[in-house]
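All protein chains but one are shown at their positions in the complex.
Chain naming follows the written order as A, B and C, and within any one chain the residues start at number 1.
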Amino acid sequence: MSVPSAWYLVLAAVLFGLGATGLLIRRNVLVMFMCIELMLNAVNLTFVTFSRDLNDIGGQVNVFFVLVVAAAEVVVGLAIIVAMFRRRAAATADDIHILKG
Amino acid sequence: MLAALLADSSGQALAHASAWAVFAVGAAMILTGALGVVLLRNPVHCALMLVITLFGIALEFIDQSADFLAAVQIIVYAGAVVILFLFVIMFLGVDRKEAISAEPTRFQRPLAVLLGVVALVEILALSRIDHWSAGTPSQSGALSGPGSNVQKLGQAIYTGYLLPFEMTAALLVIAVVAAVVLSRRHQPSASEMSELDQEELLSARRFTPPDQGDQS
Amino acid sequence: MSGVVLATVSGLVAQTSGGSNPSGCAIGKAGDSVSGLCRAANSLHISVAYSAILPVLILSIGGLVLLAVSAVLPKRIYPGLYPVLSTVVGGVSLVASVWQWYNVPGHGQGMVEIGGQIFFDHFAVLFAILVSVAVILSSIASDSYLRREGLDGVEAYVLILMSGTGAVLMAESASLISLFLGLEIMSIALYVMAAYHRRRAESGEAGLKYFLLGSFSSAIFLYGIALVYGATGSTELVLIANHLATNVLSNGGVLLAGMALLIVGLGFKVAAVPFHLWTPDVYQGSPTPFTGYMAAVAKAAGFAGLLRVLDQGLLTQQTDWRPVIWVITVLTLVIGSVLAIASRDLKRMLAYSSVSQAGYVLVGVQAATGTGKSAALFYLFTYTFIVIGSFAVVDAIQGQGESRSTIWAVRGLSRRQPLLAAAMLVLLLAQAGVPFTSGFLGKFYVIQAAVGQGQYYLAVIAMLTAAVAAFFYLRVALLMYSSGVPAVAATTPPAPEPSGSTGDLPYGDAGEPTDVGVPAERVGAASAMTTTGLAAGAVPSEGGLATPARAGGASALDVEAEEDVFAAGLAPVPGLDPETADRASALDAAAGDPPYVSSTNAMVIFISVAFTIAAGVSSFAVDFAKAATTLF
Partner (left out) sequence: MNAAYLIPALPLIGAIVLLFGGRRLREPLSGWLATIMAVGSFVATVIVWVSLLGKQASARSIDKNIFTWVPVNSLHVNAGLQLDPLSILWCLFVTGVGSLITLYSIGYMHGDPSFSRFFFLLNAFVFSMIVLVLADNYLFSFFGWEGVGFCSYGLIGFWFDRDTAAVAAKKAFVTNRVGDYGFMIALFLLFQHFGSFNYRDVLHSHLSGSFATGLALMLFLGAVGKSAQIPLYMWLPDAMEGPTPVSALIHAATMVTAGVYLVARSAPIIHFSSAAQWTISIIGAATALLAATIACNQNDIKRVLAYSTVSQLGYMFLGEGSGDYGAGIYHTVMHAFFKALLFLSAGAVIHALHDEQNMKRMGNLRRYLPITFPAFMIGFLALAAIPPFDGFWSKDAILAAAWHKSPALWAVGVLTAFLTAYYMTRQVVLVFFGQSRWFDHAKERGAAGDHHVYEAGGVPHEAPATMTVPLVILAAASVLGWLLDAPFGGLDFINKWLAPLFPPTVAPAFSVATGTKWLIGLVSVAFALAGLASGVAAWRRAVDRPRLEPAVLEHAWYIDEGVSRTVAGPLTRMANTFSFVIDGRLVDGLVRAVSGSFAASGRQLRRVQTGYVRNYALGISAGAVIILFYVSLRAGS
């Protein structure tokens, strides 16, 4: 018997919370995006742990899909960021607020 | 709570010390990395800390016998995603320290931390720490048993999960198109040239941050 | 990379690997515990019901064909080819989904196909029809916009088709993981579409905001999936429902947490209230035809997902989720309407209005009955036409560079473009829920579903917010049918009026319209008093202006109200001295030529209006929606 799954799951929850908090407090768009990656990784860890817990391959397959989605998201997200910030010195989320009210 | 967890596994603790060790190392890496991403002010450092987290996750995967995923995790994430991040950081030239203290809205950060903590507490409370999984086991194929992890994963993906697998193709197509659309520089026709110049001027003005001190 | 190619290739791979590696199944036979691994008859073959995923295949292959064609053809030789191709693909998909409609097996009982990943039922097919229609209309509507803005190219249409694929997949999905993938396919394409206008800062900002918040909510959604998976052991909705029906969970908390996070993720997609914050910014910034598409498809697919998850996967937990949805519904209804009153930008107003419209659909969702579901489906179906049509009209009004975008831009539209104004009027009235439009029936059915469940408070709130909402729709309608002389502008120098040619900052801090000084409540008083006149005002007459109404309606106002109208620039101003009038009319002329309505746009608007009226008086769309929900 290896480490109880609850440990992993709590770890994942903490990671998820850290990622979410990071997204809320960081101003750099790229770092915010990294925080989203943290959250996705937390989800992956959760899936794998549940997969082991339930003795079910499905969880691992889901991780596979999340990886693909994350990769696609990174490509698109970075493309948007590049298009947006190409001419600028800082990539701060707070600088973009023409649309409001 | 911790005691309960320990007691649960106390009988075989020694026999599985290695598993614990791997878990502990992985957890340490994950948390360090995550804290680094959230707290470090230089984006490049953040990206490097992200790598640490990703390695930690891979370690935990191995610990739970998800060998294939661990490999993919390293190849895709550490190998591709983070590199992409670094590339963009360098490309945009934003590898300077971020002024974390400058906030447009006062309540944002305390509230963010509060919400993060409360959300975590709520999830842990809902799971009662160690009562997470309650599902029917092995509904889409057993994980344990003979056969390698890769084989089982492959079989699952090509049978029950065939359709989602195909769907990822669409995602990649979109990613390609998106990259083309967004990173292609506009080729202005002659009539549009002046307008473009104007626009460029305008947007340059528009994007000038209100406070240059932000970027230290 | 096409879906079908991959499907066949992988099918071949699966077969060959199954054949060449018989040991895989030998393992399956050896151990009892792994029997599930080879559940498809000892081989790795899985039967793919192509007929069940026909619209998905058509849309995705269509997108790839478009890409291929654009690669083969020389650049910019056939600029009009891509919209036509995209429309054709949408049309084929529509035909296929209509064919599916008559071939759904089992008389309303859906089937689970392709390894438990998708449902093949009327519900799914209805959404396939809806998305196909949205693809067709948006492809047509995008053409003139993209050409005008110098953005034409194949990519936009590929993205439309691809996000359509994702939306259909979402509606069809029988497992949370397919749902998530469909959601991502749709959303990622939409992020790009939002950022599509490379030279407009607003567009980039919309794309970035949408992307950041969308990924954030996706991550939350995904965590919800993980938790539900842990609590039930599967991501397939049928298995989840079975598990919940047959087992008492040792700890329901994880399931509830997962459910909560799923609601957050889908609530984001449908723009329900605490999660709606992105909507106005993104809708305002995105290219206008894409906004219409986004509002129609993303919302519909989000609701499809919500209905799948809550009503099929977690139906047993309805005592847990119904109160949550109830609160969200009320918030969405109230806040959406109230915010719309305060907004001064046309697209922004429509965005808020779409938030409040989502509230009505939620009324149907939270009823958790067959009536409620069919009401929600009907609402979504009709809303697709309404919203795409509305944004097509807005597109025509805005003109080059989306320069005329405040609600004052519609002032006097009835004179300059009577048909356009009439179409907009119908669409606005439909959103306000006036009888003999599809909007009325939609509201009627959802409220009826709520009443049927004894939800009288919700019904009352929904009706009250409909009244509040009518206020801002009618305000725009009144502006359209008021004279072209802006009273406020007549008293101020012409400078602040944003004009199309300079492309100046209309949204910047300095550009905050000064005419916000016209308090909305005064307009309200006026609109309340001329409501009767409005009906007559809808009649374009010889003068282009509703003359009897002007006499009756305007003179019906007491003096005080007339001043209000005057202040709001709503009524013809009798005593305007010639100089001011001249200046004002000059200003009016400067504000722009009559909106240019391209033929493609006109087609979209016509189809939308025609459907809005047709579905408002006849019941065929209702029958569709009802048939689609016999499953429940």
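Keep this in mind: a residue touches a chain if its C-beta (ideal position, glycine included) is under 8 Å from a C-beta of that chain, and two chains touch if they have at least 3 such contacts.
The shown structure was predicted, so the numbers you read here are calculated from the model rather than taken from an experiment.
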Omitted chain's touching partners, listed by label: A, B, C
Absent-chain contact - pick from C:V324, C:M463 or C:A610: C:V324
Candidates B:A17, B:I83, B:V118 or B:V150 - the one touching the absent chain: B:V118
Omitted-chain contact residue, chosen from C:G267, C:P289 or C:G439: C:G267
Residue, one of C:L81, C:M111, C:L315 or C:I341, that touches the chain absent here: C:I341
Residues belonging to chain C that touch the chain removed from view: 208-209, 212-213, 216-217, 220, 251-253, 256-257, 259-261, 263-264, 267-268, 273-275, 277-278, 280-281, 320, 323-324, 335, 337-343, 371, 419, 441, 444-445, 448, 468, 471, 519-522, 524-525, 528, 532, 535-536, 539-543, 547-548, 550-552, 555-556, 558, 560, 617-619, 622
Missing-chain contacts mapped onto chain A: 20, 23-25, 27, 32, 93-94, 96-101
Chain not shown, touching residues in chain B: 104-105, 108, 111-112, 115-116, 118-119, 122-123, 125-126
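We take it that only the chains that are shown with their structure count from here on.
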A-C or A-B - the one linked by more C-beta pairs in contact: A-B
Distance from chain C to chain A - Cα centre to Cα centre, in angstrom: 27
Euclidean distance of C-alpha centroids - chain A vs chain B, Å: 4
Residues of chain A touching at least two other chains: 9, 16, 19-20, 33, 49-50, 53-54, 56-58, 61, 65, 69, 72, 76, 79-81, 83, 98
Per-residue overlap in chain B, given as positions that touch at least 2 other chains: 123, 127, 132-133, 135-142, 144, 152, 156, 160-161, 164-165, 168, 171-172, 174-175, 178, 181-182, 203, 206-207
In the complex with chain B, residue positions of chain A that touch it: 1-11, 13-22, 24-28, 30-31, 33-35, 37-38, 41, 44-45, 48-58, 60-61, 63-65, 67-72, 74-76, 78-83, 85-92, 94-95, 98
Of chain A, residues touching chain C in the complex: 9, 16, 19-20, 23, 29, 32-33, 36, 39-40, 42-43, 46-47, 49-50, 53-54, 56-59, 61-62, 65-66, 69, 72-73, 76-77, 79-81, 83-84, 93, 96-101
Residues of chain C that touch chain A when the two form their complex: 37, 177, 180-181, 184, 188, 191-192, 195, 198, 201-202, 204-209, 211-212, 215-216, 218-220, 222-223, 225-227, 229-230, 233-235, 280-282, 284-285, 343, 348, 507-508, 512
